[in-house]
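What follows is a structure written as structure tokens; I'll ask about it next.
One chain of protein is taken out of this complex; the other chains stay put.
Chain lettering (A and B) follows the sequence in which the chains are written, and residue indices restart at 1 in each chain.
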Amino acid sequence: MLQIISVWIAGGLTLCIFSFLYGDNPVYKFAEHLYVGFSAAYWLIYVWHFTIKQMVINPIVAREPGAWMLIIPLFFGVLMLSRWLPERYSWISRWSIAFVVGIGAGIIAIGQTQGLLLPQLRATILPLATGNWMTNVNNFLVIIGTVSTLTYFYFSRRETGLMSKFSRLGIGFIMIALGAAFGYTIMARISLLIGRIIFLFGDWFHIIKPL
Amino acid sequence: MNEGKKDLSDWITTINREIIYTIIGLAVIIPILLGIKEKVQISPAVKSAYESIESLNSTDVILISIDYDPASMPELQPMLKAILRHAFGKEIKVIMMVFWPLGLPIGTEGLEEVAGEFGKVYGEDYINLGYRPGDRAVMIDMGREIRNFFRTDVNDVLLDTYPMMRDIHNYNDIALIVGLEAGRWGEYWIQYVGSRYKQRIILGVTGVMAAETYPYLHSGQIEGLIGGLKGAAEYETLIGRPGFGLTGMAAQSWAHIAIIVFIIIGNIGYFMTRRKERRFRIEGRKE
Partner (left out) sequence: MKKRVPLLITFITGFIIIVSFFVPHRPFGQLETETLIWYAIIFAFTLVIGVDSLVRLHIKHIRKRKKGWWYSIVFFAGFFYCLTIGIISLIQTPNIFQPGTVFFYGYETILIPLQATMFALLAFFVASASYRAFRARNIEATLLLIAAVIVMIGRVPAGYKLWPKLPVIANWIFDVLQIGAMRGILIGVALGAVAMSLRLILGIERTYLS
């Protein structure tokens, strides 16, 4: 019974959102606000269960060595909320923000260099005389595509002549890449619609076999 | 000039959005209601992903990261189920974890459903670690010891309680990472785990993310890539178990054709209008 009620509510809410196709309306707004409210509380449950309980309280209760230290980041976490206090006190939230920013910056500097810049540059140094003409052409296109795109980003404004022509080639490659990405994006959006249609006609109306 | 009178170019450049919406809706609904089945061609990227799991054996463990939520569920949930069916079919053990806060229940549902199909036992054949905040920090430190961040599983039970987890401590004990990605976490797995710990990775990504993930496949930083619903359908074909992906392929085809027809009509209208404007300009100059 609970399952049936659940499916009917879900189906009704699906139609509420689809009503936006007709234009912005109270039914859509109702559903939208319900969604935002529900997910906001959902996040709080997450923070409680996976952060405060599992990462802080449980180790302290289990008397793990040094676990009491975890109260410090918890305290800094709560401090983040002090940004809503009057200016006299709100500056204290900067300490927590500084902590998150510092570690985030360190992580990015290392990760982007080791995990993106170096391997991607290395993968662009490709052989052009492999004995297979198709591989040679493909490798050439990858090299030219990468270099001309970077040229477009970094030199297109200042340069004239050959350099500007080369950066224009970069625009061509960028357009092909954006076109490919756009084609795939359309595919993704249609897939999401397929998901809802299968729910409506399968789980709700039972016209087709639910998946 | 026949001002006020609409000609063909005016008609085809001003199709109402209601008509477009209706046609797209029908293009998706009709094939689903008719139950039209389509076969898909296997792309090399999906084949490589399949081969990566195929290369593993029953002593191996894979880590599946659920980095999506209901917004991307139709694309990534079929991938999750297909990969789980492939892995459990080969007696491979599975660890699941989540970085996208709203993704845990759907990931858990998929895991429990497929584990049930194969009669797998929780704690012996698969485990659900749950969610942790701080994504990249978690990824980096799991290279030292998983328990630093996950002393317990999602049920609040210590990891060492489970037979499966006793010898699993870090990436050295995990054969392959499978990231199912709707956000940036796929890149994080590559950058912070693949590069730093030389970990094997395959990714299943949404269509929106597929194009930008290909450079990582080209550079060899990931072994395979499953992109969008089509990728899921390909994987379902490879394991010989049709699911949501293959069911949606006919609708996907019809909707794409409809959109392409709209693009063609729009462009015909555009060129007709341009020609008309040019003619008017020339006539105007003559007058």
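Convention: contacts are C-beta pairs under 8 Å (C-beta built on N, C-alpha and C of every residue); 3 or more make two chains touch, one makes a residue touch a chain.
Being a predicted model, the structure only gives us computed values, none of them experimental.
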The one residue from B:Y50, B:Y126, B:F149 or B:W185 touching the chain left out of view is B:F149
Absent chain, residues of subunit A that touch it:
2, 6, 9-11, 13-14, 17-18, 20-21, 29-52, 55-56, 69-70, 72-74, 76-78, 80-81, 83-84, 91, 94-110, 112-114, 116-117, 120-121, 123-124, 138, 141-150, 152-154, 170-187, 189-190, 192-193, 195-196, 199
Can you list where subunit B touches the absent chain?
15, 17, 20-21, 24-25, 28, 38-41, 43-45, 69-74, 101-102, 104-106, 108-109, 112, 130, 132-134, 137-138, 140-141, 144, 148-149, 154-157, 196, 210-212, 214-215, 217-218, 228, 230, 249-250, 252-260, 262-263, 265-267, 270
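To be clear about the criterion, only the chains that are shown with their structure count from here on.
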Whole-angstrom distance, CA centroid of subunit A to CA centroid of subunit B, is 13
In the complex, go through subunit B and note every residue touching subunit A.
21, 24, 28-29, 32-33, 35, 71-75, 101-102, 130-133, 136-137, 140, 149, 151-152, 156, 187-188, 190-192, 194-196, 206-208, 210-212, 215, 218-221, 227-230, 243-244, 247-248, 251-252, 255-256, 259
Residue numbers on subunit A that touch subunit B, as the complex places them:
21, 39, 42-43, 46-47, 50-51, 53-55, 58-59, 64, 103, 107, 111-112, 114-116, 119-120, 122-123, 142, 177, 180-181, 184-198, 201, 207-208, 211
